[in-house]
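Submitted below is the structure of interest, expressed as structure tokens.
Only one protein chain is missing from this complex, and each of the others stays in its spot.
Right after this comes chain A.
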Amino acid sequence: MATKPETAGRMPGGMHRGRKEGSRTFRQMWKYKALYLISIPGILYFLIFKYIPLGGSVIAFQDYNIFKGFTGSEWVGFAHFAAMFEHYDFLRILKNTVLIGIYDLVIAFPAPIVLAILLNELRLIVFKRILQTVVYMPHFLSWVVIAGMSVAILSPTTGVLNQFLGFFGIEPLYFLGDNSYIRSVLVGSGMWRDAGYGTILYLAALAGINPELYEAAQMDGANRWKQTLRITLPALIPTIMILFLLHMGKFLDFGFERVWVFLNALNTENGEILDTYIYRAGLLSQQYSYTTAVGIFKSLVGLVLVMVGNYLSKKSTGEGLY
């Protein structure tokens, strides 16, 4: 075994005991100066593009004026946070965001789990491969493309779906131009795009199950359903819990793009979420401080949900993010 480079670098320092700790550190740094040199752009990136905007979030506590800047603008404390909850628009949009979040959690989140278990039961390997290729594909389409396809497919006059529904005598539905359908469209399009792709991690977990467990269960007379309930599902619990916690952190973060591409004058009432509101009121109507406060509120809720979820999950299943 070769000498560890760290010890090699320390040796001269050990001979001259009088030397300060600092100079030893410096000499080691100098020896590996190339490492520090190449890491500078990456560090600068995080400081400039991530930490400066984080610091810039203080405008939520100001009446930010673009001409006066951060230093010249007046401080208003929590006024914007208080104003949020007196705003009819905000409360309506928060309700939309929470409702869409719940639908997504209840309907879209479990879909990959069920799909992975069903895929795992397939014995025709070739068919399974083809199916996987097909169901992973939509994940790589942009939301703009998906919205464009949806406009074509869901159109009340020319869309295939309404033609299909017509066979059953159902009158054409205007899916994208009606407040009562928009939330289903938003959650449904997400499932179409990501349910297949979401199975990858679960399938990896399923592949790791020891086959002897199933054989032993069979000896004991457990049928397939019992085996799924007692072996397959428990094996998935760690993966499910971790993905669930990550999902909770993004509960109010349904996603800007996936909603914005579907919104129009006829469905904004029920379809608008916090992210699109922040863009509309913030960038387009220039309420800079107010929408930054909304953004901070959203992040804090996400953080609290993850922490509470992590605590509960650790108590009940022993799984946690940290």
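The rule is simple: a residue touches a chain if its C-beta (ideal position, glycine included) is under 8 Å from a C-beta of that chain, and two chains touch if they have at least 3 such contacts; residues count from 1.
Assume contacts and distances are computed from a predicted model.
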item: Chain not present in the shown complex, as UniProt names it (candidates "Sn-glycerol 3-phosphate transport system substrate-binding protein", "ABC transporter permease", "Polyprenyl synthetase" or "Protein-export membrane protein SecF"); value: "ABC transporter permease"
item: Sole residue of A:L91, A:V106, A:V145 or A:I170 that reaches the chain not shown, by the stated touch rule; value: A:V145
item: Where the unshown chain meets chain A, residue by residue; value: 1-6, 9, 25, 28-29, 31-36, 38-39, 41-43, 45-46, 48-57, 59-60, 66, 115, 118-119, 121-124, 127, 130-131, 133-138, 140-145, 147-149, 151-153, 157-160, 163, 176-177, 192, 196, 200-201, 204, 214, 218, 223-225, 242, 256-257, 260-261, 263-266, 278-279, 282-283, 288, 291-292, 294-296, 298-299, 303
